[in-house]
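Shown here: the complex without one of its protein chains, the others still in place.
Up next, chain A:
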Amino acid sequence: MLEISKLVKRYGRDEPVLKELDLTVEGSSVVSIVGASGAGKSTMLRCINRLVEPTSGSIKLNGTELVHLRGRELRRARRKIGMVFQGFNLIDRLTVMENVLAGRLGYVNLYQAITRRYPQSDIERAFTLMERVGIAHYANKRADELSGGERQRVGVVRALMQEPEILLADEPTASLDPRTSEQIMKLLQSLASELSLPVLINIHNVAQAKAYTERIVGLRHGRMIFDGAPADFGKEALDAIYGGIETAEDEITEEPGRPAQQGVAHDST
């Protein structure tokens, strides 16, 4: 169970990015976090595994307070929190297998890490997970030889190698084409239920958020302004989150068949 309460993050003397945010995620639910760029989605996710230092507030994962951890304690906490990134953040020059095993770096000692002598159980787990997402045949390929969708699968497997208690995904589909991003969302959804793992997904694509997650949290200017089931997420909520501007998501979520906006006359001669 993840409990965030009164989380504040302020960069320098600017206006806080997160303003006393409260969020509780129980059980193994898939939660999507939507909001315009700069709303604080990414900052919130990064506060959880402390890639960003929270200014104040409390974040508890299964009872452990994460905000004040340091050194070894912090690393132990981090290995229980898997993270999937927008830009994949794979080690390009290493093989897929090495990337996957890097998810175990919080568990193995330095000698094992340098010599790649990971415990047998880790290697078994790596192959099992890679087979599950369909990348096992790439084990010895260099990570930068893979396509975007395959790379994100490596990213997901790396996160799952940590045996995480929660999975954070920071816009995992934003660098992918629409089809591949659907596949990744489906994968995250089914993995969450298979491993009974809570998943937090930052996402821009509201249609995908509604289709693949059980709960939508809307952020605006560092405050939560929507929290509910996808079915309740209508035009009103969308306007509130994106400031009522007629966004492209409008059309994607509401009426995909509607003809293009008037006034864009490319081919008028």
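Just so we're on the same page, a residue touches a chain if its C-beta (ideal position, glycine included) is under 8 Å from a C-beta of that chain, and two chains touch if they have at least 3 such contacts; residues count from 1.
Definition applied: contacts and distances are computed from a predicted model.
This figure omits one chain of the complex; the name its UniProt record holds, of "Xanthine dehydrogenase D subunit", "Phosphonate ABC transporter, permease protein PhnE", "Oxygen sensor histidine kinase NreB" or "Cytochrome bc1 complex cytochrome b subunit", is "Phosphonate ABC transporter, permease protein PhnE". From the options A:G103, A:P172, A:P198 or A:G222, the residue with contact to the unseen chain in the full assembly is A:G103. If you put the hidden chain back, the residue from A:F85, A:Y118 or A:Y212 that touches it is A:F85. Although one chain is hidden here, its contacts on chain A can still be listed: residues 49, 51, 75-83, 85, 87-94, 98, 102-107, 110, 113-114, 155, 158-159, 162.
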